[in-house]
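Of the protein chains in this complex, all but one are displayed in their positions.
Letters are used for the chains, namely A and B, taken in the order the chains are written, and counting of residues starts over at 1 for each.
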Amino acid sequence: MAEAAHRYDETMPLEYRTQESRLNILGFWIFLGAEVALFATLFATYLVLFQRTGSGPTAKELFEVKDVLIETLLLLTSSFTCGLAVFEMRRNRLSGLLTWLLVTLLLGAGFITFEIREFIHYVHEGATMQTSAFLSSFFVLVGTHGAHVSLGIGWMILIIIQILQRGLTPRTARKVFIVSLYWHFLDVVWIFIFTLVYLTGMVI
Amino acid sequence: MKHGKQRGRKWFSWLPLSLLLLLSGCSENIVVLNPKGPVAKEQYDLIMWSIGFMLFIIVVVFALFAAVLIRYREKPENADYEPPDEEGNTLLEIVWTAIPVIIVAALAIPTVKSTFALEKPPRHDVKPLTIHVTSANWKWIFSYPEQNIETVNYVNIPEDVPVKFKLTSAGPMNSFWVPELGGQKYAMDGMETQLILQADHPGSYMGRSANFSGKQFAHMEFEVVAQTQDEFDKWVKEVQQTAPKLNKEKYGEILKPGLVGRMTFSNTHLEWVDHAKQNSHHGDDEKRNDRHGDMESDHYEH
């Protein structure tokens, strides 16, 4: 760490200026690599088990296009607004940053709301995670993604509070940047879920 | 420290071991190295082939190691010696990469050949005998579908006839292993694996489970008895005529965890259940969906 952590580089964007920030951002990218391995395992599990429905319902019987499309729209839009937030941050416009961060968070909350409603709907239909291997893997894969999104929402709230308290500093800028990486990553994972879980399930 | 004594002690530690090698090598007890059937023989040949190469590697490495240690040990005589600044030697790197590649190839080719060959019966002029094997805690159940008889914890087979064992399990994974006749394969719930074995001569061969399946796993032994074709046919007929019938209740009793000893029946459980074709608790949903799982305290039995 040492004095290197404060090797300040004025030429870089705010979030990259301190050595500590650069280390944190690299560390987070690597963490995302581990997350890729994690989700890859969950996907592999799903793909191995999704046709093993036992006496329970199949994907075709369960999934409905409308819900999934709404969730996708909400999450993808939130990824866009997250990009807008970082855009505003680069232009040092605090109010813009906060606004778009808030919108992102709300869209994310909307996504979670619809997802919870979807899960509850399935449970009411008798399709719980105990029903079959397909449903176990579905709920754990999609649920893990949802848990990650929920954590991201909480994290964004914390960051918004910190920005309100301390303004835009190299440190807070870094935090915004990292949570945006996280958010975009979850969006990419959702695209895979949408394709491999919902679309495939509704077709096969 | 006396370096000479140290070296001597190093060699010493290998003396009892080489003795071991010598003594045990002659023993009939080393069943894997005393094959009693063509499958085990094929595996034995592969093992011997590999041992040859491995011994070669060991000799080379050990010799180099000993030579280097003896020659370049720090002694009062070479106290002033400063080792050269050697970065490496590309040619050597190529050599000691290429030779292992060749050795691996020499091992891989017969391995792949044998791996494929073992999936088929060792002889094609005789119709194989099919026996379904079901492992359950902690016993082995053998079902002869063509003869419509069933045995528990022992299996009779005719000599010189390939036997197709169709393996499955009514519980945890076990592994069907008769080392004198050949290698093993897992028996798993909801699945069927196939293992082909053949005995050259009549005799009694020890079988056991090679995959840990719980408390009494160590007692999951079974006997494979190879008989002449005549004796085998006679035995089958005798069983068909005199052995009791197996029904669902009795079968349920047998499946309960525990050791049961030997049994013989004149029908098979395949009439009502084949554990290979379905998860063993198919339709048994309530018990499985035990979310509030009370603590089952039969964990400690003394």
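Quick note on the criterion: contacts are C-beta pairs under 8 Å (C-beta built on N, C-alpha and C of every residue); 3 or more make two chains touch, one makes a residue touch a chain.
Operating definition for what follows: contacts and distances are computed from a predicted model.
Trainee: Name the chain not shown, per its UniProt record: "Basic membrane lipoprotein", "Biopolymer transporter ExbD", "Phosphonate C-P lyase system protein PhnG" or "Cytochrome c oxidase subunit 1"?
Mentor: "Cytochrome c oxidase subunit 1"
Trainee: For the chain that's not shown, point to the residue among B:198, B:211 or B:266 touching it.
Mentor: If we include the chain that is not displayed, B:211 is the one touching it.
Trainee: Among A:12, A:69, A:120 or A:158, which residue is in touch with the absent chain?
Mentor: Per the contact definition at the top, the residue touching the missing chain is A:158.
Trainee: Taking the full complex into account, what residues of chain B touch the chain not shown?
Mentor: 1, 3, 6, 9-10, 13-14, 16-17, 20, 24, 27, 29-33, 40, 42-43, 46-47, 50-51, 54, 57-58, 61-62, 64-65, 68-69, 71-74, 78, 81-89, 92-93, 96-97, 100-101, 104, 107-108, 111-112, 114-119, 137, 171-173, 175, 177, 179, 182-186, 188-191, 193-194, 206, 208-218, 221, 279-282, 284-285, 288-291, 293, 295-302
Trainee: Since one chain isn't shown, list which residues of chain A touch it in the complete complex.
Mentor: 1-6, 22-24, 26-27, 30-31, 33-35, 37-38, 41-42, 45, 48-49, 52-56, 129-137, 139-140, 154-155, 158-159, 162, 166, 171, 175
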